[in-house]
Every structure is written in structure tokens, then in C-alpha cells.
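As you look at this complex, bear in mind that one protein chain is not there, while each of the others sits in place.
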Amino acid sequence: MAHPSTPQPYKYTLAERLYLPLLSGMWVTLRHFIGNVFGRRKSYTIQYPEERRGYSPRFRGHHILTSRPDGSLRCVACFLCATACPAECIHIEAGEHPDVNIEKYPVVYDIDMLRCVFCGYCVDACPEEAIIMSNNYDMAFFDRASSIVTKDELQKPFTYDPAQLGYRPRYPEEDAQRAQAREQVRAGTLDLVAEARRRHGEAQDTSAASAS
Amino acid sequence: MIGESWVTTTVDKLEEWGQNNSLWPLPFGTACCAIEFMSVVSSHYDMARFGYEVVRFSPRQSDVMIVAGTITDKMGPTLKRIYEQMPDPKWVVSMGACACSGGFYRAYHVMQGIDEIVPVDVYVPGCPPTPEGLMYGILQLKEKIKRDTRRRLKEKRADSDDSGSAAA
Partner (left out) sequence: MPTATIPALPLLEDYPEGSVLPVEGADQPTWIVRREVLSRLALELRDNPETQFDLMLDLCGVDYPDRDERFEAVYHLYSLPRGERLRLKVPLTEADPVLPSLIDVWSACDWFEREAWDMFGIRFEGHPNLRRLLTHEAFQGHPLRKDYDPARRWILTEDKIYRPDPQPPGGDTDDDIFERMTINIGPSHPAMHGTFRVVACLDGEIIVASEVEIGYLHRCFEKMSETHTWQQVIPYTDRLNYCSSFINNVAYCRGVEQLLGIEPPPKAVWARTILSEFSRIMDHCVCNGTTLVDTGALTNFWYMFQPREEIYGLLEACCGARLTVSACRIGGLLQELPPDFEARCRNLLETIPAFISDVDKLITKNRIWLDRSVGVAAISGEEAVNRGWTGPCLRAAGVAYDVRKAHPYDLYDTVDFEVPVFQGGDVNDRFRVRMAEIEQSLSIIRQLLDRGMPEGGFIVDDPHVALPPKEDAYTQMEAMIYHFKLIMDGIQVPPGELYSMVEGANGELGFYIISDGSGKPYRIKVRPPCFPLMATFSRLMNGGTLSDAIATLGGLNVIAGELER
């Protein structure tokens, strides 16, 4: 099988010679123009920051360190996340936990946000569901020192809003619940802050109850 | 005395307002982040809403350089040269893990953050940052410019007070 040895370029048709197809092209742009100006169609632009794109509940954004009901970190400083991280951006220092049932806890848990590539490997690796991701992408730093996010910031409670959770181990039955929460927030019938407080209070109640 | 400082302050404020609301970006895009930068200027996000109306590829006509993508050691001198060609005042936004710190390329040919060679005003993490993430960074830059002007004005006022009292 010989390959073609000379290129045979496209041959113009008569209409093309006469620039006729240009008319249909102009009609396309005109149609878009009319559509945009007279608002037959909604505009594609998302009016950030007032309006946000609805990212999926799997979005890989800012990390969250989850807590136990008593408010302490779930993390047991097992270093699996740090091992799995391709960017080597997690820094952990382990300490002995006063509670004998829990072996260790992280004295230091830092993520260098500027190194992180948001691949989600740390979430996959964690055996305690101690690290998950939110769908928060509003991050910017003025210097490199402040980009090292410490465990206190990673634990910030905004992240308990079900609608703001991102990439994390999946339990399919939660999907519906989360979608509902999203809808409610959009419709304004759910106040996330109040809800988070309520949950937090509940959690404390139960932990207090179990302690007594 | 008071009249003079009032005039300069107002002019400074006006200048700041002008600068802040019409920053012309110079995209220094090299890699994947540049693709995401394209999304920011295209219809879905439309950066022009923040005064980043005219994307200029010429350093002489731009105010803020957005470094989007990995900068290698081979690219380093070029980046520095372009930064030096920009007229003052100028700002640098570093978009994405690579430009900020080298990201997960701890490698023999990748610059470990562009702050090795140029000063950076805002770092936007992400790999690539979402378009909104970059816009957030841009809004932060606005805040920073405002803050800087305010500080400059304060210093100026303090200076003129000093010189005023010295003259008296």
C-alpha cells in the first residue's frame, strides 16, 4: 500500500468562489446577536461572586479535617495521607493522645496549599475519614508563609454544611440528601449556619449524655 | 498647606480608582492553567466584568501580569525580562500550584515558584484554580491595591505633616 505522494487540496465550488456561503455564516452571527440582545436566551455568563456555578458534590476544593462528636480531630496521625500525596505537601507531627483508646493525634497538621494539586489522594488514603474536601475554591494568599494552612483552619466549621462538602468517600444514599439540602439553600428555606450550630449542639448533647 | 495635600490626596484616590477598575492583564500562560485562563475570559466567566477588559500581550501596555502555568528554568529569563518591561505600577498574580511553588514538580527543570525571580502580589492555589478561584484572586488584588494606596496616602500625610511642622 503506497501512501499518497502528492496532496490534493480541496476544490472550490462555484458558490464558494462567489462568497455565497458567507451569507449563511452572517445569518448565524446575526441570530446569536439578536438572541443575546433581545433576551430570547439566557446569558451564559455567571455573575461571580454573587452567583456561583453549581459544582458537583465531588468537587475537589479546600480540605477539611473532620472532628469527633467531642470536637477533637478524628485524625490518628497515621501518615497515610502524607504517604499517598504526590506533592508531598502534608506535614504531620504525631503526639500521644491522653485517651488510651486512641493511639495518637496530630500535634501539627499542615497542608501547603500552594503545593497541593487537589488530586484527592489524601482523601482516598485516609482510613478514618478524617480528611475530606469541601467545594470551597475561594483561596488566595498574599505571601507564601500564609499558604501553609494549619489544622485549626482546616477544621473550620463552615465545612459542616452538607451543601458545601466536596470530594470524599462516597455513600450513594447520601446523594439525594445533599441534593435536597442544595435545593433548600437555593430556595432560601434552609439556613446553613443555624443548621450547623444545631448539629453541633446535638453532637455535644449526645457526647455529654454518653459521658454521664 | 491643607489645600495642597487635599488636592494630591484626591488625585491619588482618583488614580487608584482608575487603576483599580481598569487593570489590563498580560497573560503569561504556558501550560494547563492557561487553558483555564481562557475559560475566565470566555463567555461563562467573562473577566471583563472586573475591569480586566483588554487582554494585552504586550508588556508595555499592561498593569498586571497573570502567570498561568509552569515556569521552567528555560523560561525564567524570559519571564523576568517581560516583567522588567512592564511600566510601573505593576502587579503579578501567580495562578496555579506550578507558578506559586512548582507544585508537585520538584524537578530538575522547574522553577520552584516564580517568586524566585519576580515579586508576587497574589498567589492563587489550585491545579488549575477554577475560574472562580482566579477571579477571587483578582478581587483580592483589588483589595490589596486599595490597601496599598491607603497606606501610601497615610505615609504621605504623615510626611507632609512632618515637613509642615519642621517648616514652622
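Lettered A and B in written order, each chain numbered from 1.
Basically, contacts are C-beta pairs under 8 Å (C-beta built on N, C-alpha and C of every residue); 3 or more make two chains touch, one makes a residue touch a chain.
What you see is a predicted model, and the numbers here were worked out from it, not measured in a lab.
Shown chains touched by the missing chain in the whole complex: A, B. Of the listed residues B:F50, B:W91, B:F104 or B:Y123, the one in contact with the hidden chain in the full complex is B:F104.
Annotation for subunit A: contacts to the undisplayed chain at residues 1-10, 12-13, 15-17, 19, 21-22, 24-25, 27-29, 32, 44, 55-56, 58-60, 80, 83-84, 86, 117-121, 124-125, 127-129, 133, 166-167, 169-172, 175. Taking the whole complex into account, subunit B touches the unshown chain at residues 28-32, 34-36, 38-39, 42-44, 57, 69-70, 72-79, 81-82, 98, 104-110, 127-128, 130.
Note that in this section only the chains that are shown with their structure count from here on.
Our note on geometry: subunit A versus subunit B, Cα centroid distance of 26 Å, whole angstroms.
Of all the residues in subunit A, the ones that touch subunit B in their complex are 44-49, 52-53, 55, 86-89, 112-119, 137-144, 147. Within the complex formed with subunit A, the residues of subunit B that make contact are 43-46, 49, 97, 100-104, 106, 113, 115, 121-127, 129-133, 135-137, 139-140, 144.
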